[in-house]
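Excluded from the complex is one protein chain; the other protein chains are retained at their positions.
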C-alpha cells in the first residue's frame, strides 16, 4: 500500500508517516497527477498585464497540454488548446506574439481572437463546416490577484471554493489578502528554477520550517522564530504571521531597510510580518509589508519541476527604478536553498529504505493534510494495484 | 477507438476524419509499425552503383535491424542481418568497407560474400557444424530504378504487386516511369534530414498540396496550380501531371533554365510537368523533365524520422560537372518547409484536443486511402484494447 494512516501518528510515536517513495518516482502516478490534478484544477499561469492589448498572446504548458492565452477584442483574456482543428499543428509556434487573428502556419486556417474559425482556403466551398465546431478548443479563464488562472477541465471546480477557499482556510477571510492590492502591483523581477525533484517535495518543503535553522541562515536572521521550526502557516486555529526580528529594518537579504514605502492598505497586524499561503496545486503566495512574492510550479516529470518566482512591487517602485536587488536576493537565496534540499531528497525516494515512507515531526504535521488532499485527488487506493508490485 | 470511419465524411460535413493522435505518439503502436510494416515490406535502401565491385559493403538500419548489403562475387548484391551466428557480434562494425570475406572481429568466424560460414578457429574439430546453418541470416534483395530494395520478412510480398503496383495505381502502367531511365541516372546530390515527427505525418504531407500556397512560395511560383491546393497525384481516375507556369524555364529555385538537357526518352505529356508517386511505406519519387528526386524514409521512433533525399541526373551532367545547385535548391527548400510543418504538428498529436483526430478537407481526401492501408497493416482494431485506456 502506498499510503496508510497518513493522518495518524505512528504507533507509540509523536511522528506521522509520509507516503511511500513510489508516490514521488512512479511515472504512472505522475501521469495520474497530471490528469487528475493539473489538468483538472485551476492553474495560475501569467500576469494579466503581460497581455496589455488585444491580439497579444503567450503560450504556456499546463499538465501535458500547450495552451494559448490571448487578449481578445471583446471578451477580455481567453485561452485555447494550441491545436489547429484541421490537422492539429501548433497554431502559435513561438512563446509569444501579437496578431489580429490566430492563423495556423500549415494550411492557413485562421481563427478569430474569440476562437471561432474565421477563414480557411476553400472554406466557402465547404458551407457545411460550422465555424464554432471547427474553432479552437477553449479553456476556462479567470483573473485574480492580477494573474490569469486557467482550468483545462470541461467542468472546472468552483473558483471561489477551490482557490479563494485556500485563502480563507489560511486567513479566516479573503479580505486579509486584499489589503496587499496584489492585482495593482507590478512585476519587478521573475526567476525561473529548473528543479530536479517531484513537485510534492517542493510543496512539502514550503509547508514546514523545521528545516529553516539548517538551511536558511539569511531568512532566520530576518525572522528569528523560523529558527525554532515554526512555519508561517495557520497555527492552532489562529492566523499567524511571522514577525521580523527587533533589529530588522526590512525583508532584505541583510535585514536593512528596503528603501521604499509599505503597501498603502495593509493592516496593523500585517506590518513587520511575513505571511505565506499555499494555493494547491501549484501556487505559493508570500506577503511582506512592502512587496509580494509569488511562486508558480509547473511539473515536468515525476522528478523534475519548473518553478517561476515573481517579485511584485508598487508601481512607483518600478517606475522610479528604485533598487529592489536586496529584497529579491533574500527569497532567491531561500529558493536556491530549498530546491537544493528537494533535489537531494528526490533520489532516495526510489530506495527500498524509503519504500515505507519517512516520518513527519510534530511541527510538520500539517503536511499530512496535503497528503490526504493528494490522496483523495489521485484516488490512489483504486490505482494502487497497478503501481505497487 | 483509434480509427473510426476513416473513409467516410464527418456527419453532415464535407470533411473526413484522421486517426486519433495516439497513432502518432504511442511507442507500442510504433513498435507494431516496425514489425508489421518496415520489417515486413520492401524498403529502398541505397543506390546499387554505390557498391561497384565485389566485396564492397554498406550497413543500413531497416526497422530495428542493422543489415549488411554487399556486392558478392557470383550472385550480385546480397544482404544479411549484421549478426554473427556464433555469439552475435556485429560482423561489420563501421558503415562501409571492402573485404574479400566478412569476418567477425570477436572470434574470427568468417563468412563468404555469399553468406556461408567459410572458416572459424577450430572449425575442423567441429565437423558437425553446417556451414549454411551457421551462415549469416539472409535478407531478400531486389534491384529497381537503380536502387537496392530489401525485405526482412521470411516470405516477402510479391515485388511486382507491392512496389510496381504503386506505380500502376498512379500512372495506369509502369512504362511511364521507365521513360525516365532512372536506373541509369547518377547521383548529383544527397541530403539527409533528421525530422522530429512521426513518419506518417511526412507521408500525409507529401500526399496533399492544400498546404502549398501557405508554405511553398518557390514551388508555387514554378507550378502555379499548386497554389490552388491540387496535389500531383492521381485525380478523378486520370493521370495528372502538374504543369510548369508559362514563364517558367526549368524546375529550379528561381524558375530559370537548368542548363542541361531533358532526359532523352520522356513522352510529350511528361515535358514541362512534375509527377509524384508515393511507394509505401517509405519512398517518394518525383520526376521532372531533366532530373529525378527520390526520398527514402527511415523511422527512428514514434516522433523521429530520418529522410534521405537524392537528386539524380543524366551521367553527362555529373561527368561534365554542370551546375545543379539551382535544381537541388528548389526541392531542398520544399523539404525544409514540409519537415518544419511536420515538426510543428507532431507535439499536438498527444493533446487531448486531438484525441479524436483532426479533419481532412476534400482536396486531402486521398490521404484517407493511406490511413485505410495503414490501419489494415497494423490491424489496429485488435491492438487497440492495449493502447487506448
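Residue numbering begins at 1 within each chain, and the chains themselves are lettered A and B in the order written.
Everything below uses one rule, namely that contacts are C-beta pairs under 8 Å (C-beta built on N, C-alpha and C of every residue); 3 or more make two chains touch, one makes a residue touch a chain.
What you see is a predicted model; the values in this text were computed from it and never measured.
Across B:22, B:41 or B:84, the single residue that touches the chain missing here is B:84.
Of the candidate positions A:60, A:84, A:279 or A:341, contact with the hidden chain is made by A:341. Checked against the full complex, the candidates B:129, B:187 or B:230 give a single residue touching the omitted chain, namely B:129.
Interface with the hidden chain, as seen from chain A, comprises residues 12-15, 18, 21, 204, 210-211, 213-215, 229, 341, 344-345, 347-354, 358-363.
Listed by residue number, the positions of chain B touching the unshown chain are 39, 64-66, 81-90, 93, 105-108, 120-122, 125-126, 128-129, 134, 137, 152.
The definition used in the following text is that only the chains that are shown with their structure count from here on.
Computed centre separation for the pair chain A/chain B is 47 angstrom, with centres defined by C-alpha atoms.
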